[in-house]
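Could you have a look at this structure, given as structure tokens, before my questions?
Complex shown without one protein chain; remaining protein chains in place.
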Amino acid sequence: MTDQTASANMRAGSMTLSLMPWIVAALVLVLLPQIFTANSAITIMNQMAITIIFALAYNMLLGQGGMLSFGHAVYMGVGGFACVHIMNMDDFFASIPLVVLPIFGGLFGMGLATIVGSFSTRKAGTVFAMISLGVGELIAACSVIIVAFFGGEEGISGDRTYAMPTFGVEFLQQIEVYYLIAFWLLISAALMYLFSRTPVGRMANAVRDNPERAEFLGYSARWVRFYSFVASGFFAGIAGGLFAINYEILTEENLNATSSGTILLVTFLGGVGFFFGPILGAIAFTLLQTVLSLETELWAFYAGALFVATVMYFPGGLAGLIMMHVPAIRLGKGSRLILPYIRTLVPAAICILGAAALIEMIFHYRHAFAGDEEMTLFWITFNSHDVLPWIVAVGLTLAGFFTARATAPALLEAWGDANTPDRMQV
Amino acid sequence: MDLVLVNLIDGLVTGLLLFMLSAGLTLIFSMMGVLNFAHASFYMLGAYFAYQISLAFGFWMGLLIAPIMVGLLGAGVERYGLRRVHQYGHVPELIFTFGLALLIEEVVQFIWGKNQMAYDIPEVLQFTAFSIAGNSIPAYKIFMIFISIAIFIGLLYVLTRTRIGMIIQAALSYPRTVEALGHNVPLIFMGVFGVGTALAGVAGVIAGPVLGTFPGMAFVLGSIVFVTIVIGGLGSLWGALVASLLIGWLTTFSKAYNLRMEDFLTFIGFSRPDPIWDSAWRDLWTITSPQVADILPYILMILILIFRPYGLFGKRDV
Amino acid sequence: MRKSFKLGVSAALALAISAAAGLAENIKIAFIDPLSGPFASTGTNGLHQFEFAAETMVNANGGVLDGQMFEVVGFDNKISPKESLIQLQVAIDQGIRFIAQGNSSGVANALTEAIDKHNRRNPDDRVLFLNYAAVDPALTNDKCNFWHFRFDANADIKMDAITDSIAANEEIKKVYVIGQDYSFGKAVASAAVRFLGEKRPDIEIVGNELHPIGKVKDFTPYSRKIVASDADAIITGNWGADMLGLGKSIVENGYTGPIYTYYAAGSGITAAFGETGKGTIRLVGEGQVNPPASDSAADYYTAFKEKYPDGNVDQSRITNVIGMLAQAINEAGTADDVVAVAYALEGMEYESMWGGTVLMREKDHQAIQNVHIHEHTDEDIAFDYDNSGFGIKVVKTVEMAAAESETTCNMRRP
Partner (left out) sequence: MTAALHLDGLRKSFGKTEIIRGVDLSIERGERHAIIGPNGAGKSTLFNLITGRFPQSDGAVRLHGNDLAGKAPYEINRMGLSRSFQITNIFPKMSVFENVRCSLLWSLGYKYSFWHMVGKSRELTEGAEAILEQINLTNRRDLPAGVLSYAEQRALEIGITIAGGANVIMLDEPTAGMSHSETDYIVDLIRKVTEDKTLVMVEHDMGVVFGLADRISVLVYGEIIATGTPETVRADPKVQEAYLGEALEAEH
């Protein structure tokens, strides 16, 4: 009985509770450019926001609907291309405010999704995945053939500033574009979240879990998938429209298999099981791509390793990793994990950094131009042909590894302890 | 007419090469129910391993050893990677192989760099076998045809005439029952995965010198292998063969003959817009068959999936 | 162990972000080209050539103005237009005023438009675009702008030289044109047909076709058609794996005539062609490597090989970029006001170490220079490519090619 009242209370308060994350998100979005003021930081944040919308749209399929798509970039791309074409329709574009442009992108993405979805959503699983792969390849190939719409490999470009000024803003500066994208990010994320709470959104989960049972509840699994697919196409198109506004150019790369693969990677990295998973994935991946790639040309190698490790050890992704701790925190025992974590994770981090250093050194040793024996790693410049740095790196890796392995059982024990309710409390 | 014959041979080579990849993939799929996205990456590894070995011991040792290395690696991937991911379901398995494909490409670049390797046809096979109307057929192509046909026959023999083949076939359909009969099904799975990837390795060894050994070689071939087995029907060896040859000839002939969309459109009664350069449909009118040759298999696959989801020879849904 | 992996990466990220900051007094040139991915070798080699040119031609001689040094900063654009625009923004934020890029006309198109817009919208931190290799004619025609300078000969100029060479050879009666299905491939094809029609109306174009870019696994069917057409010469704009695949396949299937092309040297391609390409590959380009045009060129190349034994000077115009930029900065007396530097570059005549004069044409910012036809060979090669023993040797030179050519460029100057 006490249990019930508790959950009833929680439900009563859920309205205010569920608004909180959105308000915080809005505040963060407003404040971010005050902290990161450089134009490049804003450009990267714009890229992040666009990726977030796209990843959320993708997760409507993968996480919510259980449909694995290998060609989702085309819906974003086609929406974006449509927006650039609208930018180039001088009179029409001058008569609409730039803020509404992404809606057109969404409509075009949705249009294409309607056509493709009409035959691809009959089955989920491999059939769907393969059709999406085929359609993706087809449209990507068309981009160099159908020059009138896709502009060949150099793509098509426009100028966002020719739109009707919105409250006097002409979107000349990156920061103005940032706020436009942030606005759309909030709107789309909220809409996608709300979509998951509608009957068709709930049934998407049901169809993902058990399409046959859903059929015996009066729902056609196919049509449920179709509606999810179309909605996902719409939001992908919105992301495409924002891409068009931010970069003012769309090219073949917006459609190709690499982009489609990347978004799968992003979404899975973040975690498909939770609504906010793709958001984390998009942030992490964009940082990896733009920041880590400034530091090492092996960034794609690390990204690939990270991805494989995620699939193997944390199929729940980043979000799953975070949500794993909720039970312990609910029990009020989260703090008991801190110390064991430090004891295991610090050596493990040292081990991984040591391994990364080894990889960098091997790479430098093998591929640097002869005579170029100097390399800089973690602000230390040394000669990669000396023995000492190798000993240090190997030593760090091994020491980290064995310390982490020695402390791991203690961590496991603490984990078990933190997740079992204390007898006293019951 | 002579050219038709030449194209038939060329298409056969392409098709058989594709078959060596798709045969392994389709076996792996029918057994484990997972499409191995990294299959073409094992093909690439085959080429690179063979290149490395050929530097020291020559081409023939490469042909012998590289596939074994690839097979062992494949078995290791199954044992320590896939088997672990298997418990999470099919989608994570698919995603795992997808990530593995990315990782292998990076590892290859890490070890061998980004340039094309100077991996070449062995001296003994560097001659023209025969010529048809000025078009020379290199001896190496004949060699490729023989190797792939030998592999197909061998595979067919093992699967249908030997005890281990029977067990594999049974394990494909009824893994639980076979396990109850005392066979080690995980070991069989691992073995088939190893053999499947080794086949891809053989394909890599013999294709590397003609199609080039470079980090993008897996990507170029990657998705077309899926297309092949989907068209042929998942799990069907004969289907894989037929689909491979079909794709080989389809792409070869559409590249070899300049069929123009314009002729087709005029034929079905449309009139050419004039001037063509202002028409919104200009790109449609100017399409030629070589332009679209490589995307024809994708169109074929989509049509197959819509109208015959179990493929040409498949017995069950994809 | 599992958890630690994530933490390790995020820690590394945090460090990386803080490390990305920092500024110096040098005059920086942002080199935005692929440094990872399939085209990384071309990009990395280009970066080395830039660094080496800046080091030996400018910094070793005391820098420019009152001793300011050149510094080349590499930015990895992964040959993606989107990434290029991000990296452009990063470069501008770091106070860099000179942007160098060359690989892919698609990227160059994106960059030139973005730079034009940026300079219009942000008059305080304008930048110049030093295009050292993107050859799409449109960049100095319809899409030209004041901020863009092209140091390579464009596709049309090079085709002019190729067709001169073909026209001079009376034995060539039939020509086959094949290329990648995208803007550059199409530009090459249409230029080839146009120039041949003007110079040798008797030559028959026996084939003119496009194939998908980067997707063809096996070129055999194409080479069958070419061999069957009895062509005496082939013209192609292919590059990278497409060039290698096409070239090898054509020769293997029995073709013996010349293949005229733009990009078939360096980046591993020379080595991979090896014996196969000998007597077949004809390459158009500026910059004479073999035989060395001057002692200074030979010294420069030797010094470069000492520093980068695996590298090639396969984009010799990079020295012209650095030399001309240094001269322009000195003339303008400033490196901060890019408008002044741009005006100094316009119309500049520069003596290249690879022989001949380079003129930066005022009306379209297209460099006019000597264009050579090279052949791929292992004979008389002073400086080979890819350490393969093979290299390219000049067989014909067109002096100040296309100096009088028309342009549709209608430039707006600030």
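So that you can tell them apart, the chains are marked A, B and C in the order they are listed, and the count of residues begins at 1 in each.
Everything below uses one rule, namely that a contact is a pair of C-beta atoms (placed from the backbone, for glycine too) under 8 Å apart; a residue touches a chain by one contact, two chains touch by 3 or more.
Worth saying up front: this structure is predicted, and the values here are computed from it rather than measured.
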item	value
Among shown chains, those touching the left-out chain	A
Sole residue of A:Met89, A:Met164 or A:Leu194 that reaches the chain not shown, by the stated touch rule	A:Leu194
Hidden-chain contact residue, picked from the options A:Phe119, A:Tyr162, A:Phe183 or A:Trp223	A:Trp223
Sole contact to the chain not displayed, among A:Asp159, A:Glu176, A:Glu215 or A:Asp417	A:Glu215
Missing-chain contacts mapped onto subunit A	3-4, 7, 14, 194-195, 197-203, 205-206, 208-210, 212-221, 223-224, 227, 231
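What we mean here is this: only the chains that are shown with their structure count from here on.
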item	value
Touch-based graph of the chains, sorted into line, ring, star, complete or other	complete
Result of counting contacting C-beta pairs for A-C and A-B, higher pair	A-C
Gap in Å, rounded to a whole number, between the CA centres of subunit B and subunit A	32
Multi-chain contact residues (two or more partners), subunit A	141, 145, 298, 300
Sequence positions of subunit B contacting 2 or more other chains	109, 113, 291-292, 294-295
Complex contact set, residues of subunit B against subunit A	35, 81, 84-85, 88, 90-92, 94-96, 98-100, 102-103, 105-107, 109-111, 113, 223, 226-227, 230, 234, 280-284, 287, 291-292, 294-295, 298-299, 301-302, 305-306, 309, 317-318
Subunit B residues touching subunit C - in the complex, by the definition given at the top	3, 6-7, 10, 13-14, 109, 113-116, 118, 128, 131, 133-136, 138, 210-212, 214-216, 220-221, 224, 251-253, 255-256, 258, 288, 290-295
Residues of subunit C defined as touching subunit A within the complex	1-13, 15-17, 19-20, 35-37, 40, 48, 75-76, 78, 80-83, 85-86, 89-90, 92-94, 105-106, 109-110, 113-114, 117, 121-122, 136, 181-183, 186, 212-213, 215, 306-311
